[in-house]
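Note that one protein chain is taken out, while the other chains of the complex remain in position.
Let's look at subunit A:
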Amino acid sequence: MTTTYAVLSEGLEKRFGDVHAVRGLDLAVAEGTVCGVLGPNGAGKTTAVRLLTTLLRPDAGSARVAGHDLVREAAAVRRSIGVTGQYASVDGDLTGRQNLRLFAKLHRVRDAQARAAELLDRFGLTEAADRPASTYSGGMRRRLDLAASLIRRPAVLFLDEPTAGLDPASRNRIWAAVRALKGEGTTVLLTTQYLEEADQLADDIALVDRGRVAHTGSPAELKALIGSYAEVVVAHADAMAQAAAVLDQLTGREPTFAEERHAVGAVTTDPTLTLPRLVRELDAAGVPLLDATVRPPTLDDVFLRLTDDRNETPTDRKELVT
């Protein structure tokens, strides 16, 4: 069986003056799946979405979206996609209902009024339907925006940081909507800085760094790649070297030290290195053990590991972790 790709890009490039925002983006999103494009601020995620939704013209490379060439068949691409931007792309001067009716008309929906009412109801906006969208809260605007992207069920839905800046309740509503869409067979490409979001929603994750895809895989594959993190805390500083020697032997990796906590840790990709075994081995070696953990990696670990060669300040890192 061959896989049909809803989004397939090869070597997409986009420059803005001196800034090489996207440099050779290769992306393949299988039909009916959710692809999470994950990366820090400035990685080129938004530019990638703007290229794939015909808002920008690529300087080089090619892409097919819903089977249509991005540049030569832009009109056909536009008929197949829904887009929800980083900022709510609705008209603040119009009410929620007026917005949806307008977009329904532009989509040639026969009963625009009924479609608007249906979507307002689905996204819990009926009560606020006749207020200007500019008076909506962030979560309501985002929901209206998503509703506007779903006027006619798109083959491919692009969501650019759909939950950035939302409170947990609003975020959960958006997540539920994305899951429901996937259940209906819509292909979703979402960008996010939130590792948890990609983990929760995506079938595949494309890790984007400095304008290109650094790695792709399922959340599980990415986790397997980085392995687990084993850490032990010993009773006194003198025992740290001893613990490090055991960890080195078990993992084959250079251990790292947190002197002030008397902690030693190492990454492992060996699935047999479980917590009981770790404790047994350390105990047998006579290490005065206070605490030990073997924790599965979070996507934070995956992310930091795979993009580790960049020189980031600690504050940049902080933004990635939510």
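Following the convention adopted for this analysis, a residue touches a chain if its C-beta (ideal position, glycine included) is under 8 Å from a C-beta of that chain, and two chains touch if they have at least 3 such contacts; residues count from 1.
FYI, contacts and distances are computed from a predicted model.
Trainee: According to its UniProt entry, is the unseen chain "Pyruvate dehydrogenase E1 component subunit beta", "YncE family protein", "Dihydroorotase" or "Transport permease protein"?
Mentor: Of "Pyruvate dehydrogenase E1 component subunit beta", "YncE family protein", "Dihydroorotase" or "Transport permease protein", the absent chain's UniProt record names it "Transport permease protein".
Trainee: Given that one chain is not shown, which residue among A:75, A:169, A:220 or A:284 touches it?
Mentor: Among A:75, A:169, A:220 or A:284, only A:75 touches the chain that is not shown.
Trainee: Check each of A:19, A:55 or A:235 against the chain that is not shown and name the one that touches it.
Mentor: Going through A:19, A:55 or A:235 one by one, A:55 is the residue touching the chain not shown.
Trainee: Touching the hidden chain in the complete assembly: which of A:107, A:122 or A:253 does that?
Mentor: Of these options, the touching residue for the absent chain is A:107.
Trainee: Which parts of subunit A are in contact with the chain that was left out?
Mentor: 50, 53-57, 75, 78-79, 81, 83, 85-94, 98, 102-103, 105-108, 132, 145, 148
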